[in-house]
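With one protein chain removed, the remaining protein chains of the complex are shown where they sit.
Every chain is named by a letter (A and B) in the order it is written, and numbering of its residues begins at 1.
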Amino acid sequence: MNDTTILEAVDLRKAYGHGLQRMPILDGIDFRVRKGDFVSVVGPSGCGKTTLLMALAGLSQPDTGEVRFRGQPVTQPPQGLAVVFQDYSRSLFPWKTARENVIFAMRDTAQKTRQERRDRADELLAAVGLKEFAQKYPWQLSGGMQQRVAIARGLASESDLLLLDEPLAAVDAQTRADMQDLILELAQRFDQTCLLVTHDVDEAVYMADKVIVLSRRPTSVATEIPVDLGKRRDQLATREQPGFLHARHEVMERIRSYRSQMAG
Amino acid sequence: MTRALLWSRGAVSLIFVLALWQAVALSGAVPAKFFPGIPAIIDGARQMIATGELPRNEILTLGRALTGLVLASVAGIALALLSDASPFFDRGFRTISSLLQPVPPAAVVPMAIFALGLGIKLYIFIILLVSIWGPYLNGAAALRAVPREQILTGRMLGLSPAAIMFRIKLPAAMPQIFAGIRYAAAVSLIAVVVAEMLAGRDGIGFLLVRKSFSIRIPETYALMFVTMFNGVLLALLVNLARRVLTGWHVRQTGASK
Partner (left out) sequence: MIPLRKPADYAPILMPLIVVAIWALAAASTSSPLFPGPAKVAQAIWHNFSTIMVQLGATLTRVVIGFAVAAAITVPLGIMLGRLRIIGQLFEPVMDMLATLPPPAIVPLVMLFAGTGDAAKITMIAFAAAIPLLMNTYEASKTQNEMANLVARSLRLSRFETMLRVDLPAALPMIATGVRMAVAAALLVSVTSEILLATDGIGVFLQRQQENFQIAGGLAGIFFISLTGLVVNTLILAFEKRWLFWHYRAQEDAK
């Protein structure tokens, strides 16, 4: 069991400010992600999801506690871990084409020659449905398409774990549903372990094998809810299954309890 | 940021620059003869004030810069309106402006003295030549970019084309025109100083050259600070005019922050 754990958060704590202004953000986060899983992290707004993701990615350090990736403590961005950021308009480089943006992530991968990298980038762009757009610049693409380039770039580093930071927060509802299915399909096709941070409860349940519900700030893990719906999901059928509705109900209830506490 | 904070930040910066200057002067890294301390520079300024040559020339320089800037702004806006009204003029003037724009003012001064003498006409001509482009280019671009809805609103109200131009398009373009005028203010001061340097009769630019040629080093530095001060002063004046004329925009952008 333990040997399949790929990412582990052990009692993560972080606070901003000093003295009286000290504001604890993360207050003892513990969870695990197993290889091959799709895990969602969901929590009430303003609960420090981004802070958590930064710590998991090795982009910032927790005050105490530890992130372990493949058993090794994370102190800086480790090899084999890729991030897709929420803000696609700024995370893609405007001076590189879609293809060049994807190739930029192939630093430690098997593709060494120029041609190999090109072929691999085109393959990934085809996988996200952007076959004909390899030569386009990000600013020539719609928001949804830009985020697909960012996802292709995330896949390009051939990582063991892909962190997705609210990747669909800024796209419209229809695109959002399509992208959810695309990400699920890609995760299976490339056997990609994923950790999705989101504020959308439906999305969290629909995508995941396991939902980690965070408490409000100072944040800890409120509960973990397994989602037993199998690997194949369908926007209509899955959302009507009792298992989906049950998991959704549980997550919703948790988050609502925090909301009413805040209001009170 | 509040204005008081901005001002105090400016004051702290000024003190820092002066302190740094004094420290370099005292360190002896540069011979004191070439790099006098702040007290020596103040002394130089005081002497020039006592003889009256600094206030007299300062008034001349500022007066020239301001007159030129106002005329260049008015002319630039007029050309921008003309460009907006006539596509023929717009396209044609672009060729002419691309030839006139890169001319360094210094190159024109010798010939201009010939034609215009050493009086105010010379300075107005040189300033117009270099300062007109900011208000003109910004104005033409802003007039083109006025939202269609605003123009249609005017038409629905039965306004004539001229009324739409002056009562809707021009006010809408004013904030961007002022950005051009702010740039023109800096350029007009450059033009005045260089024209005074080369015309060689009066003004801060002339004084700067004369003090430098006669190796009056503290005075030269004092005059350098005066030209910097003039730049700040002119920028403040433009900002004041902007607040008076486009107060709505200042409040709109201030409120959204």
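Keep this in mind: a residue touches a chain if its C-beta (ideal position, glycine included) is under 8 Å from a C-beta of that chain, and two chains touch if they have at least 3 such contacts.
Computed from a predicted model, the values in this text were never measured in an experiment.
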- Of B:V108, B:L122, B:A142 or B:V238, which sits in contact with the chain we cannot see? B:V108
- Task: Pick out which of B:G92, B:P147, B:P161 or B:G247 touches the chain that's been left out of the picture.
- Result: B:G92
- Can you list, in ascending order, the subunit B residues touching the missing chain? 13-14, 16-17, 20, 34, 87-96, 98-111, 113-115, 186, 189-190, 193-194, 197-198, 205, 208-209, 211-213, 215, 217, 220-221, 223-224, 227-228, 231-232
- Task: Identify the residues of subunit A touching the omitted chain, counting contacts across the whole complex.
- Result: 57-59, 76-77, 79, 81-83, 85, 87, 90-91, 93-95, 104-105, 107-108, 137-140, 157
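Please note the rule applied: only the chains that are shown with their structure count from here on.
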- Using the average of all C-alpha atoms in each chain as its centre, how far is it in Å between subunit A and subunit B? 52
